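First the structure, in the form of structure tokens, and then the observations on it.
Excluded from the complex is one protein chain; the other protein chains are retained at their positions.
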Amino acid sequence: MSKGPERPNRPALSLHVPEPNARPGDAVDFSDIVIPQAGSVRRPDPHAPAAETHDLVATLVRVLDEDGAAVGPWDPKLDPDSLRRILRDMLLVRIYDDRMYRAQRQGKTSFYMKSTGEEAVAVAGAHALASDDMTFPTYRQQGILVARDYPLVTMMCQVYSNRGDPLAGRQLPIMYSSKAHGFFTISGNLATQVPQAVGWAMASAIKGDSRIAAAYIGDGSTAEGDFHAACTFAGVYRAPVILNVVNNQWAISSFSGIAGAELTTFAARAVGYGIAGLRVDGNDALAVYAATRWAADRARANLGPTLIEMFTYRVEGHSTSDDPSVYRPQNAGAEWPLGDPIQRLKQHLLRLGLWDEERHKALETELAETVRSAQKEAEKLGTLVTSTIDFPQDVRTMFEDVYAEMPWHIREQQAQMVAELEAKRK
Amino acid sequence: MSKGPERPNRPALSLHVPEPNARPGDAVDFSDIVIPQAGSVRRPDPHAPAAETHDLVATLVRVLDEDGAAVGPWDPKLDPDSLRRILRDMLLVRIYDDRMYRAQRQGKTSFYMKSTGEEAVAVAGAHALASDDMTFPTYRQQGILVARDYPLVTMMCQVYSNRGDPLAGRQLPIMYSSKAHGFFTISGNLATQVPQAVGWAMASAIKGDSRIAAAYIGDGSTAEGDFHAACTFAGVYRAPVILNVVNNQWAISSFSGIAGAELTTFAARAVGYGIAGLRVDGNDALAVYAATRWAADRARANLGPTLIEMFTYRVEGHSTSDDPSVYRPQNAGAEWPLGDPIQRLKQHLLRLGLWDEERHKALETELAETVRSAQKEAEKLGTLVTSTIDFPQDVRTMFEDVYAEMPWHIREQQAQMVAELEAKRK
Amino acid sequence: MTVMNMIQALNSAHDVMMARDSNVVALGEDIGFFGGVFRVTEGLQRKYGRTRTFDTPISENGIVATAIGMAAYGLRPVAEIQFADYIYPAFDQIVSEAARLRYRTAGEFTLPLTIRSPYGGGIFGGQTHSQSPEGLFAHVAGLKTVIPSNPYDAKGLLIAAIEDEDPVLFFEPKRIYNGPFDGFFDRPVTPWAKHPKAEVPDGHYAIPLGKAAIVREGEAVTILAYGTMVHVALATIEAEGVDAELIDLRTIVPVDIETIEQSVKKTGRCVIVHEATRTAGFGAELSALVQERCFHHLEAPVQRATGFDTPYPHSLEWAYFPGPIRIGTAIRKALED
Partner (left out) sequence: MTVMNMIQALNSAHDVMMARDSNVVALGEDIGFFGGVFRVTEGLQRKYGRTRTFDTPISENGIVATAIGMAAYGLRPVAEIQFADYIYPAFDQIVSEAARLRYRTAGEFTLPLTIRSPYGGGIFGGQTHSQSPEGLFAHVAGLKTVIPSNPYDAKGLLIAAIEDEDPVLFFEPKRIYNGPFDGFFDRPVTPWAKHPKAEVPDGHYAIPLGKAAIVREGEAVTILAYGTMVHVALATIEAEGVDAELIDLRTIVPVDIETIEQSVKKTGRCVIVHEATRTAGFGAELSALVQERCFHHLEAPVQRATGFDTPYPHSLEWAYFPGPIRIGTAIRKALED
């Protein structure tokens, strides 16, 4: 191998490996985060050519200002009930997350993932869609289920893999699925759902249906080939789909620079594919709502996909298996300059006189109670069993749904399993 | 499934499927091709931030004007010998292609692919690189081998899969490989070489080497996940690599609209990844040279990758297995408005008085003779045998190079094959 | 009844299903206006419109992923992968998604998805136009894998695959698209016209998945094959003059174990033939199944006649291809002792 030195006229190359600006022990440093004034970003006509959105990929659509006022062209002007509903759903998600996180720590299940700080992305986004639009979420959009009134007890049963789990205990906790609620089955394989969402949207268009699709993907996962396929197909066929990149700036221990954030925004990918793109303050429920509605209107008008970067921050660990304090400063989440989505919407409601501290306290207590009683209900149906053979599910169910009809070899294996269990029971 | 009609308030969606503006029987229509004046596009400093190139992705870097004059900031100002060498190499590639195409038609091999009309991309690009820079080509960059003086006879032996084939007859014709000539083994699987080129470039940077890599990919192949991986990794690690998208506007029977060209240029992908991007008249050898050199200088300065769209046209069929007249107008190639790369460089040389028709004729005759005699040489070593067992290679070689050392099971199979052959010979 | 080659039969299967069910759509590289590099989808776009038969970007991953989304919506997509050698970029979507969707949702989402792809050698396509990847998919629970060997089966099996509620991989032996190939590459090729199985009904009919066909009854040895190899095996049987029973598996997962077991228990000997590389190929599973279930009937070791554990070399195609000599040798071994 020839080295630089051998060619004095050609300098030696060196590899650049991105590194975050703060590691454990360092002070948190968000000084590089550029935050435009709320209300300062123009709102193009949803029917405008994609190119007219391309200056928006380098800024941030924001509605709620520092004082909680809704300002500028993106203000969705929601009615009081809608505002309170979104606040309530976000609060419920957070309380639910805390509860289930604790349940995992108590050994009631194997795994859990919170969406703390990212509640607005799922909740406000879901409320901006029609209830029958199809969502293709990641494991951090449990807020969609809450916004669509999916039963808490059933969510918990899934987390516990118990007798009430509609997925028969087959999926890892938080990998919910509900066709009835327009919530596509969550995959353990990152990014796969995004081109599937595009295909679903293409099918809706092929059939002359009016439902659109909304896909979600994390910043880190945008590196997968699936994301590229999704953007390519969505653009080529003008699929009625919203591609949400939830940029919470971390992928387990890797900061978003490893996914390309040192170079440009994730919203900028839209420019590369020639599709509409928006970059949104993901902790601003009203901005999330407005951008989602904008993209939905565009899709319904047959003008194709919109890529929306929801700029937010992963306040807690990646999952119950993760301890962020070993790779980033302790209190990073608390210092995130764009604040907390729940606090910000609450402040807005307070400012409008549509809310007060008492009602907030009361709501918190009520929701905590709702979650607590749901948990009781769910636990009546069992929690995850890991060290006995008193399985929550009948072992025979393990062999069902591999195919519509059970083929001979799986039937033989089912019989074998039943025999094993009898042997074990003796 | 709910259909549009059931929701009068929501319009029925419909799917957009791109379709070229002319099919067989229609008149060729290139009216939508926007061609900026040669010399009209500015040339940023190769050390400038990537963003300063992003207006260039929507135009065309052109040097040779309609009269064959080299104009504007991108003129590489090549000396007469270099100009004549590039002309000669392009001419040789074309004559070689014609010859090998005919050889396939004569049944001397199974398959062939021409690069007619695209010779400048490979030839001028190769001359703009250092001879030891590593190229990761597709099957349409045979011009790189010619530019790097790879023996014609050896190329032909590969096409014939004969005894002189350095690849032991294992690869489909035109899938050349030569480490010594910085020509990475061509893969039958599209796009795979592009992220490999990025990895090679990363390795060069890791080792403090000074060699850079240049990858090539077709317009259609940019849809593969490999292309996304290449752009992502190249950007993140600022790999010293040039990513050439050779947009000849067709992918077998699919026009570039199926790859996304209705929406934006392929060069625009650079904007999405935040890397440098250029869009170049691929039939203008001087523009190709200048853009390649610009990107090479940038890479050598550790400023990372450049994505270059080489805008050209596939004048002939995809391969010997293809008949373009069934999916596009007959004479499409001849009418391509950006002309023929050989004619254009010839015109430039004539204009400068560095060339004349006699010398051109003489060169054509000389190169035709070179190719003819090379073919004689090559055919002495055999042509592809398809219907006898007089294989060009010793069958035992079939089992070599699967691993560095032959494991027991392959050795057993080798013995079995030898026995089979003896049986067959009787 | 019309005499069809395999391409025409497969085209007819699409046509019949697209006419019967507006949810059937076809997608893939070059399959629209052009009708596919092997012309299997010729005329469908003209007949059913551009939104039901269309070209895709060159992304096998995107083809399968979007087809999964379409199937989850309620369509019955038929996706073409231009060559089986190019199915690997879609491998994750097939094995992690398509294969598991019904299971992980306890039946809430299902995938009536067919993935068609030409496979196998014999056309001097070199390493990347000749592969037989069926064994890889056989290992993945949730997938069915079908491989026809003649026009009649091709149409009936493809219709069954499209009507199936689960994802089906449908591999088409490209070497016999235009005529049966008996493995004697030095002899002239015969067209399908001369073959009884080229008589294909014009309308709808389905051949159930999971059912093998006994191509030739015999007492001396059982030969298990599928795709192109059915014809090569038959020619070898005749050349060797052995009273072999030849079984065309047609579906490899789920495999028709009854037919296999009955035959081997009758003959006491078994030869397995496939073109794919030998190690951990589907022939290994067949060998394991046969010896597990017929052990006490076996009079000789189950033999495998397969492709070698190397890539498919361009110039040595016929040395790689498991032709009459390799199969004949295996048969003779199976008949020894």
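A, B and C are the chain letters, set down in written order, and residue numbers restart from 1 in every chain.
We take it that contacts are C-beta pairs under 8 Å (C-beta built on N, C-alpha and C of every residue); 3 or more make two chains touch, one makes a residue touch a chain.
Source: prediction; values computed, not measured.
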{"item": "Selected from C:Lys47, C:His139 or C:Arg187 as touching the chain missing from the view", "value": "C:His139"}
{"item": "Hidden-chain contact residue, picked from the options A:Gly169, A:Gly272 or A:Pro305", "value": "A:Gly169"}
{"item": "Residue numbers in chain C that touch the chain omitted from display", "value": "85, 88-89, 91-92, 95-96, 99-100, 103-104, 127-128, 135-136, 138-142, 253, 276-277, 279-285, 287-288, 291-293, 295-296, 298, 300-304, 308-311, 337"}
{"item": "Touching residues on chain A - with respect to the absent chain", "value": "1, 14-15, 17, 19, 23, 110-111, 161-162, 165, 168-173, 175, 187-191, 220-221, 223-226, 251-254, 258-260, 321, 326-327, 384-389, 391-393, 395, 397-399, 402, 409-410, 413, 416-417, 419-421, 423-424"}
{"item": "Residues in chain B touching the chain absent from view", "value": "134, 166-168, 170-171, 175, 177-179, 184-185, 187, 189, 192, 195-207, 213, 225-226, 228-230, 232-233, 236, 400-404, 407-410"}
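Everything that follows uses one rule, which is that only the chains that are shown with their structure count from here on.
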{"item": "Greatest separation from chain B - chain, by CA centre", "value": "A"}
{"item": "Centroid distance [mean C-alpha coordinates] between chain C and chain B, Å", "value": "34"}
{"item": "In chain C, residues with contacts to at least two other chains", "value": "51, 56-57, 59, 61-62, 73-74, 89"}
{"item": "Residue numbers of chain A (touch at least two other chains)", "value": "202, 204-207, 225-226, 228-229, 232, 236"}
